[in-house]
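Every protein chain of the complex appears in place save one, which is left out.
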Amino acid sequence: MNRKDGRGPLEMRPLVITPNYNAFAEGSALVELGQTRVLATVSITDGVPRHVHPRRSGWLMCEYSLLPRATPTRTQRERFKLGGRTQEVQRFLGRAFRAALDLKALAGKTVIVDADVLQADGGTRVASILGGYAALFLALDRMVRDGTLDDWPLLEFGAVSLGWFGEDRVLLDLTAIEDENAWADLTVVATRDGELIEIHGGGEGRPVPRAVYERMVAAGLEVIPSLVAAVHRAVSKPLS
Amino acid sequence: MNRKDGRGPLEMRPLVITPNYNAFAEGSALVELGQTRVLATVSITDGVPRHVHPRRSGWLMCEYSLLPRATPTRTQRERFKLGGRTQEVQRFLGRAFRAALDLKALAGKTVIVDADVLQADGGTRVASILGGYAALFLALDRMVRDGTLDDWPLLEFGAVSLGWFGEDRVLLDLTAIEDENAWADLTVVATRDGELIEIHGGGEGRPVPRAVYERMVAAGLEVIPSLVAAVHRAVSKPLS
Amino acid sequence: MNRKDGRGPLEMRPLVITPNYNAFAEGSALVELGQTRVLATVSITDGVPRHVHPRRSGWLMCEYSLLPRATPTRTQRERFKLGGRTQEVQRFLGRAFRAALDLKALAGKTVIVDADVLQADGGTRVASILGGYAALFLALDRMVRDGTLDDWPLLEFGAVSLGWFGEDRVLLDLTAIEDENAWADLTVVATRDGELIEIHGGGEGRPVPRAVYERMVAAGLEVIPSLVAAVHRAVSKPLS
Amino acid sequence: MNRKDGRGPLEMRPLVITPNYNAFAEGSALVELGQTRVLATVSITDGVPRHVHPRRSGWLMCEYSLLPRATPTRTQRERFKLGGRTQEVQRFLGRAFRAALDLKALAGKTVIVDADVLQADGGTRVASILGGYAALFLALDRMVRDGTLDDWPLLEFGAVSLGWFGEDRVLLDLTAIEDENAWADLTVVATRDGELIEIHGGGEGRPVPRAVYERMVAAGLEVIPSLVAAVHRAVSKPLS
Amino acid sequence: MNRKDGRGPLEMRPLVITPNYNAFAEGSALVELGQTRVLATVSITDGVPRHVHPRRSGWLMCEYSLLPRATPTRTQRERFKLGGRTQEVQRFLGRAFRAALDLKALAGKTVIVDADVLQADGGTRVASILGGYAALFLALDRMVRDGTLDDWPLLEFGAVSLGWFGEDRVLLDLTAIEDENAWADLTVVATRDGELIEIHGGGEGRPVPRAVYERMVAAGLEVIPSLVAAVHRAVSKPLS
Partner (left out) sequence: MNRKDGRGPLEMRPLVITPNYNAFAEGSALVELGQTRVLATVSITDGVPRHVHPRRSGWLMCEYSLLPRATPTRTQRERFKLGGRTQEVQRFLGRAFRAALDLKALAGKTVIVDADVLQADGGTRVASILGGYAALFLALDRMVRDGTLDDWPLLEFGAVSLGWFGEDRVLLDLTAIEDENAWADLTVVATRDGELIEIHGGGEGRPVPRAVYERMVAAGLEVIPSLVAAVHRAVSKPLS
């Protein structure tokens, strides 16, 4: 199965990460995954929501948003009502970051990860995970250097998306046009050593045979370590 | 690992389905899964949203809502803003039903599946899938009898939830209190013969070893055929 | 004037009350009045709104909502804006319950009566009053048994609706179709011994002669004691 | 029972009506009832809402609003959410005007009655009815003179409010401070010859004996003809 | 260039100010500028928004609103969303009043200026400034008499609008119809001795030559002292 950009089925698009893109945030990174471009910023403030005990834990939440011309035709801004897709994506991202971060180490603090999509050509939640991980890494590293954080609280993790196109055709890292034509898709968030943080997939109009599903999970887990390594190179920090 | 209600780890709670609970809907069912109680109704109307070609396809959407006292303490109604969890659940449900239904067979029609949770003790999305399947089955069966539908367009499918409690402890069909204590959870929607329609899972604060994850998927797929059979008994229709 | 269901003009539809339908609420009842079906739950929590002095008084408010398929064709959920009819009905219900309950006896507490209409065939505010009365009775009775309430604070009361169909034609307890054809309607909330708690009526397109109006009030007051008695039988508590 | 302003119990406050206060509306009137001041305007436009058949009927709706400093302390504007009281009042007003107006005579047209309260010292819905009646009268009279309306479609009607203060103490036309102290209140909308258009009343914290209730209705009906006459004098049109 | 109402190009419409129009507000005035009619009320309450230090400063904000039939055809009320024009106008007004008032003299207090437009024939923001100035003057004067304010904190100021109609045609105090036809417009808020408080102008579809712009500013500044004097006559207070 040929891809328009000549990639192999399990090949990622070029991944470029610009750390500290934003001058004000505690941590930030601009992630380019092919034509997809996500600006991730991390804000850390004092105080936690009511449902969290401030001496025992911190909190993390995520916001995700598309700029109107991130898409080939202009998408309306969500100014009066938050769309279901946006809510679903930011809940997905928030859960993933909370699972990878030891919130007890940030007792009494709230971390906000903002993922703003400047350009969307598929894989925006993957780019949000990778950019958010880089931004969070930089913010935590600053805290360690400031002496406000003792132990490193963040797992090494990454994410990838995959699609099924019938029979045994599985592609990694779908562009927007590939995503539209997929029979099913899957997003995998996992640690560098292959433990699952979040997994979300489903058929678009038809169910997925179990063997195909297992191949997709395996292919996703295989590529994640190289993505984690790429982030670490970008922020100039060795892997653990 | 003992469960408060004495169930085995991979045992479902009692499942009671009352078909045609509602006098007006094209199809309806009240599902009781232990103390969880969901009223599912199916409405079928003419017309489709703009993004659907009316001669080539129909459309299906799902709405999900908790009554305020579905929960041990009263939950505020969503009257001015729709919460993220509600949106996420109803998107999950909508995708599952669309994947299982041949929308081309309902060209020009919109199906709305409403899942209203009267009482919530864990597993509300599972009960919504089972109740919605029953209600949709009844609505489509009526169309077949009316002669407005020729070929049966619905796959036989069901859903189940599972939780991980550390090491090799996996439980099926969690109550609310079990769900709160789980280290990770997973919802599996699949056909009677084990093809995956939708899968959604993640760690709550820690990642899941791959072997545990695979055991959870397998245990879920194993129990689904018996749930599909239970729905068919309730609506008095043989399995295919 | 013949009624489709063969009732006499001043005859109620069958009234069935299932107490304690909900497992979590402080009090609850499912009321079936013909095809109309309302689930009433009562929640009692500590704290009062700002405009109430917590040591001198408690507070009661009511919320009313239709499930989307309570009606013959699907009604849109009120998720972003609350409709005028809903607000009017719940204010009507709230005033009635506050007039019948001695709020001083519940100083510092807020009572919320939720009336969720599962099926609507006319008379939903009457069913809400009867169900809310049953649920409130059960919740207060539990407080008496717990020793958290000394004196019984609730009047014995009920409600009924009536319609005028021209000349001397007055019908009690209208179905939806009867309600649509009425020239005027009236809802009466009153105590068992005939004192008025709330009255609300008006012509639909034409004014009502005073003599007819008085007949409607009289007919309403006559039937209310039997409705109060029916609720008491359902909750197994004698009338005072 | 003495009133602060020296009125007898069944005496109205001074009523001053300025017709054509607004330069643009099809009809308008400024009503002063004691210190209460309501600006009513009537707008008549082509087109009807969907639920009305344009060749068979017209439609009328009413909007009611308090200016922020209509009240002794400033009331917040309803700019993002419409309060329950506002909705209830404008539904009450709309029903009353629809019952008094022959909508068939205005087929295909929508009438909007706007009642804006410049100052509120009790009786704002009464002043809205009287001002709206005057404004509607002027708008219809203009249509008759233009030849766009053949038969006079409006009943002669008015409104009044009453309060109960225990035992046999009934007061007419309550000020804000009287209204707060009433044990029950009642608003009566009726034609000049005593037919009821809308009635709405209830106890504030205690039920009303039936005899008292009947006295209130009677006292209301007795004063309405003089109010209708006052409006007619203001707009310089004889009663029928 | 002839004006429909026979005015000279730099002539104002008749200005009538009724002080203390409202019975409850700390200060109020009804301003009539030709057919434009604005009711301004000033409310002064204890407490300031968070961003203000209560011991060092007070705060002032402004709300502006059109009654629906202020306009030749009915304008929809802003009940669920605030329009851009309304927000822009009330921010303009708020800034002007804050620049003219010494907020330190009102430490810990919030002033709300409400400008409600009863009728709009151009110049509503000018009438709001003049009416708000009168109302604020009366409210502050009351504080001085009460002994709660020592030094007079308000500059003497006013406002005016102007339009450009091509070449050297400049008109003062535009009506609505003139405003629609202007090639550019300008609003000037300034003190009696010609210092600028706020200026806002722009071309409607074409840019304004600098010389014309300077003529407009000069003409505006020339007329403002007479407007300030008119307000002072209306509130019976000499100019400083």
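As written, the chains take the letters A, B, C, D and E, and residue 1 is the first residue of each chain.
One rule holds in what follows: contacts are C-beta pairs under 8 Å (C-beta built on N, C-alpha and C of every residue); 3 or more make two chains touch, one makes a residue touch a chain.
Every value quoted in this text rests on a predicted model; they were computed, and no experiment measured them.
Of the chains displayed, those contacted by the omitted chain across the entire assembly are A, E.
Residue in contact with the omitted chain (choice from E:L33, E:V48 or E:I197): E:I197.
For subunit E, the residues touching the absent chain in the complete assembly are 81-82, 84-85, 87-88, 90-91, 95-96, 98-100, 103, 155, 157, 189-191, 194-210, 213-214, 221.
Listed by residue number, the positions of subunit A touching the unshown chain are 22-25, 28, 35, 39, 41, 43, 45, 63, 65, 67-74, 77-82, 112, 114, 116, 118-119, 121.
Convention: only the chains that are shown with their structure count from here on.
Chain centres defined as mean CA positions place C nearest to the mean of all protein CA atoms. Comparing the residue numbers each copy contributes, subunit D and subunit E share more than half of them at their mutual interface. Per-chain Cα centroids separate subunit C from subunit D by 28 Å. Centre-to-centre separation of subunit B and subunit E, using mean CA positions: 60 Å. Of all residues in subunit E, those that touch two or more other chains are 80-81. Interchain contacts link the chains end to end along an open line, per the touch definition above. Working note: touching chain pairs come out as A-B, B-C, C-D, D-E.
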